[in-house]
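Coming up: subunit A.
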Amino acid sequence: MHSLSFDIAHMLAGGLVLVSFLMLYQDRLYALLNVLALHALVLALSVAWQAHIQDAPHLYITAAIALGFKAILIPWALRKMVFRLGIHREVETVVSIGLTMLAGMALVALSLQVMLPVTAQADPVAREDIALALSVVLIGLLMMVTRRNAVSQVVGFLSLENGIIFAATGARGMPLVVEISVAFSVLIAFIVVGIFLFRIRERFDTVDDAALDQFRGGRS
Partner candidate 1 sequence: MDRFQGPSPLAGVQGAAPPGGVRGEAPGTHTMTIDPVELVLLVPLVAAALLVVVPSYRLGAAGNMLACLVTLVCALMLLGDRPVPGQYLLVDDLNVVFIVLNSFVGFTTSTFSASYIAHELETGRLTPRHLRFYHAMFQLMLFGMNLALVANNIGLMWVAVELATLTTVVMVGIYRTHEALEAAWKYFILGSVGIALALFGTILVYIAARPVVGEGMDAMVWTTLIAHARDFDPPLLNIAFIFLLLGYGTKVGLAPLHAWLPDAHAEGPTPISAVLSGLLLNVALYALLRFKMLLAANPDAIAPGPLMIALGLLSVIFAGLMLYRRRDIKRLFAYSSIEHMGIIVFAFGMAGPLGNFAGLLQMTMHSLTKSAIFFTVGHIAQVKGTQRIAEMGGLTETHPLLGWGLVAGVAAILGLPPFGVFTSEFLVVTSTFAREPVLAVLLVIGLLLAFGALLLRLTDVAFGPVRGPIGPVHASYIPLFAHLLLVLIAGIWLPGPMVAWFQHVAALLG
Partner candidate 2 sequence: MAVTEATLAEAMAALGSLLVQFLQMALVLALSPLLTGVVRKVKARLQRRQGASVIQPYRDLRRLMGKEVVLADNASWLFRVAPYFIFASTWVAATLVPTFATGLLFSWSGDLIVITALVGSARFVQALAGMDIGTSFGGLGASREVMIASLAEPAMMMIVFCVALIAGCTQLSTIAGFMLSEAVGLRVSLALALVALIIVAVAENSRIPVDNPATHLELTMVHEAMVLEYSGRHLAMIELASSVKLLLYVSLIGCIFVPVGLVHGSAPRAAYAIGIVAWLAKLAVGGTLLAVLETSVAKMRVFRVPNFLGAALMLGLLGVLLLFVSRGM
């Protein structure tokens, strides 16, 4: 029983990392959004499984948020936005996708290396899970810094956040998890709304292209 629950949790965690890599691999925006939804789905499954094995019903709320908000609502909103704002349908990368994947590999290796000395004293879930969560977080950050497109950057942030939620739920008995996941959802909603309001087409930091060019040089 324990072994099985552990294996399933582990599998879901691995799946999360895998989906993260899938994200890195995408070069079309719509596809990326689909993968994002998948990412959230895996997260939701994982959280639900944790709720089950930890016997912590409140985690189901988090799972529900992950499913409803992140797997459905956000991808949908982003898709809408890409359409409405006429954003390029391609993911603009800073370095080639191959290189990004390699870097992602390196990051996973780094996470494992970092977590290696952690003594597996209490339950092995912690060590493995956290290593994987760390990978997801790092890959999310990597995504944010290697993609020029605002939408893909939001996707990066979302996956980062998924990693954190995953870690939080993985930690047995962690308080405030639900609140945190709600807070994060609000944060993400803010970001999405912000992008939409400020019409950020290309870059994360461009509020309005035309206006920006005027003062960027003159200010310091």
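The candidates were selected such that all candidates are chains of the complex that A comes from, given by their letters.
Definition applied: a residue touches a chain if its C-beta (ideal position, glycine included) is under 8 Å from a C-beta of that chain, and two chains touch if they have at least 3 such contacts; residues count from 1.
On a predicted model such as this, the values are computed, not experimentally measured, just so you know.
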Candidate from 1 or 2 that touches subunit A, complex-wide: 1
In the complex with candidate 1, residue positions of subunit A that touch it: 56, 58, 114-119, 121-122, 126, 130, 133-134, 137, 141, 144, 157, 160-161, 163-164, 167-168, 171-176, 179-180, 183-184, 187, 190-191, 194, 198, 204-205, 207-208, 211-212, 215, 219-220
